[in-house]
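One structure below.
A single protein chain has been omitted; all remaining protein chains appear in their positions.
When the chains are written out, they are named A and B in that same order, and each has its own residue count from 1.
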Amino acid sequence: MERAGIVGVGQTVYERRKEDTFAELVFEASTKALADAGVGIEAIDNIITVSNDFWDGRTISSMAIQDAAGSWDRDISTVEGDGIFGALYGMMRTLSGSFDTTLVVAHVKGSEGNMNMITNSMFDPIYQRHLGPDATSTAALQARVYMEKTGATEKDFAKVSVKNHGNGVKNPFAQIKKKITIKDVMESRKIADPLKLYDCSPISDGAAAIILSTEKGLKRFKKDPVWILGVGHCSDSYNLGYRDLAWPRALDAAAQKAYKMAGIKNPLKDLDVVELYDAYSYMELLWYEGLGLAPRGKGAELIRSGATGMKGELPVNPSGGVLSAHPVLVAGLARLIEATLQVRGEAGTRQIKGAKKALAHGINGPCGQAHGVFVIGA
Amino acid sequence: MGKKVAVVGFGQTKGRSARKDVNGVELINEAVVAALADAELTIKDIDAVVIGNMDHFEGVNYVDSWSVEGSGGVMKPIFKVTTGGTTGTTVAMSAYYHVASGMFDKVLAIGWEKNSESDTTGAIITAFDPVWERPNLGGAIAGLALEASKYMSTYGITERDGARVAVRERLHALNNPFAHLHQEWMKGIPVDQLVELLVTSKENVMLAYPLRMSDMCPRTDAAAAAIFASEDVAEKMAAVPAWVASTTNRHNFALAGDVDMDRNTTMASAAKRAFEKAGIKEPLKEIGVCELYLPYSYAGLKWMEDYGFCAYGEGPKLVWDKVTDMDGELPVNPSGGVMSSNPIGATGLIRVGEAALQIMRKAGTRQVQKDVNFAFITGFGGCYWADVMVLGKKKPS
Partner (left out) sequence: MDVQNIYYDGRIKIPYTWYVGETGSRFLIALRDNKEIWGNQCPQCKKVFVPPMKTCGECFVPTGEWLKLADTGTVESFTVVHYENGVAKRPLPVIYGLIKIDGASGSLLHFIGDVKPEKVKIGMRVKAVFAEKRGGTILDISHFAPVKG
């Protein structure tokens, strides 16, 4: 099979409230990615946008940002879900033989909608929705199951928050740049037991874009590509009460597929950096297990060991992760961008020395139902 | 280079005003089970799933996640694509690219809608820009009426010309057991008389000049599913696979006020590109059947000109000369088309599936008699989003 590489990346700074419209954010991210790749829009054969009608507050939300993404007289389509799935579809189109280059761009203005009501609408309208569950209250149910089944504690969750917020301080794109302590997390406002304020990601505005190319398309660009070495995506079942909330088997399946493609046998050793979707602190521990970085039920031991810190064996979320900025729909693409910057050696003061292989991860649906995984390398 | 891809199976539910006996997930399941049966596969054979609908028609966020128990997506790669009215063709195109990339061999494409569950026009109004257009421009009907009256005035088109398209679509639907509208009363009445009835009847309410009730598509509950397979397996799975000869799309406008009302430029550009890619030089001669997303009658005149089937202003002649009837040179919408069934997120995928059935010669009572080498498919949606696909009987070289 032919290879696809990442030849350009661009993102806005993530903030609690941006004054630009979301189309303007899409234009900013797209033009930054084009500038990073050293090309104009004429180098782009087709475009994938990521939109969601609930977050944008309009039907056919995809039609509102097409011009801002450079769609004029080009093939274009829209994925509704996390940006990592947009990148996956972009990769498929890049390898299809129809196009050599693809621009993938995602946006959200969390500030313009109501997060609780929007995520409440993920739940089944007949049996669940009018009980009022949302992303946070159901995440709390998952965190509790995980604690019960593995012995992980609220303090373990706090360690994730402390680590990622510590990393975020050095990331100019992060929304929350704040060094915090375990005590700060433990004493922060109760949101939904066992989750406290600092266990939860913020509401954010922002956009992100990447440019993908086949080998044949490379001559249009100035930078060396970061190659996509392996990908996988998979969904678990929907009904929370019938899903093992403490074992992300869909992530396991997605990761194993990506590892097989990328020739990775021991991810903890073979990967140099991981960017995963920590919408809530506890999720990072669950995703450690799903990604095979820790044995089943032992996610907490990995954070306790310090292995995933900036100086550890496998730094996780040097960007500060989703806890430091959570532009929904964008966040998975932002993980892929950070992974790309790390492999390029362009991650500034948060650079992991000598990073050659990186993993990026995104999620869809309640409590991380579906997962997308990219393994990339120089 | 990418893999060649074919449609090898298709399933759909019968269109109805309201499927009260099933919820959305259960409706999706009916189409998936039918498509698997058609291709003689089980869900275990499917490598990936792609699904689409329009969020605000059912009010369910992350439909791909919500529906996995019905779609067969449990422990499979799945995501959602959605582009408004074009969603169904967009899903088909996504399944095509899944397979063409070489990453998956057998991909299930699902489109569905339960339009009975919301206020369709209420939801469509929210497609317009909340600051600039939502307060002063309403829904799909008024926008299409603007296009129709402009076309009528430029080319001297009459209401009878529009009604002739409506009559064709409704007569064809009588042959399609899956169509939503079966206007049995039309049976046996000469076409001229039916046209006369439609433009003079008081019961046929004028919605927005020149569009009457009969010029529009219905609101439908239905689901459809198609299976796309790679060249490595397609010939083992179907006696006559329907090969994707080309597919492309255009979408140039973000604001309704920017749309070029003279011609359907996005459709014209996409069709031209798709014909080039498929090696089609004379569309009218080389294409054997069309399944077109014609949401209202006048589209069956004006857009035929934009696809390149005839010169500007000659759409009515093509239709009155019976070229687009079942036994004409270019049968259009043997299924009865969108004007006979419009479960929006499924509508485009039904066009693809119906065209595939024509190539496979599995279309039963709505099978066109002539041999079909190429079938032309379109999807149409918000702000003149244009998806097109050409299916062929021969494996593309």
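Everything that follows uses one rule, which is that a contact is a pair of C-beta atoms (placed from the backbone, for glycine too) under 8 Å apart; a residue touches a chain by one contact, two chains touch by 3 or more.
Computed from a prediction, not measured in an experiment: that's the story for all the values here.
Colleague: Any idea which of B:Ile51, B:Ala123 or B:Val332 touches the chain not displayed?
Modeller: Per the contact definition at the top, the residue touching the missing chain is B:Ala123.
Colleague: Looking beyond the chains shown, say which of A:Asp134, A:Asp205 or A:Glu289 touches the absent one.
Modeller: If we include the chain that is not displayed, A:Asp134 is the one touching it.
Colleague: Name, in rising order, the residues on subunit A that touch the hidden chain in the full complex.
Modeller: Residues touching the hidden chain, for subunit A, are 19, 57-58, 114, 116-117, 120, 125-134, 136-138, 140-142, 144-145, 148, 189-195, 237-243, 245.
Colleague: At which residues does subunit B meet the chain that is not included here?
Modeller: Touch set of subunit B with respect to the missing chain: 18-23, 25-26, 29, 42-43, 56, 58-59, 68-70, 72, 74-75, 114, 116-119, 122-123, 126, 130-131, 134.
Convention: only the chains that are shown with their structure count from here on.
Colleague: Which integer distance in Å separates the CA centroid of subunit A from that of subunit B?
Modeller: Their C-alpha centroids are separated by 34 Å.
Colleague: Quick one: which bits of subunit B touch subunit A in the complex? Just the residue numbers, please.
Modeller: 1-3, 23, 54-56, 58-62, 64-69, 73-85, 90, 93-94, 96-98, 100-103, 123-130, 247-254, 269, 381-383, 385
Colleague: Within the complex, which stretch of subunit A touches subunit B?
Modeller: Residues in contact with subunit B: 1-2, 23, 52-54, 57-60, 62-68, 71-81, 85, 88-89, 91-98, 118-119, 121-122, 124-126, 231-239, 249-250, 253-254, 364-366, 369-370, 372.
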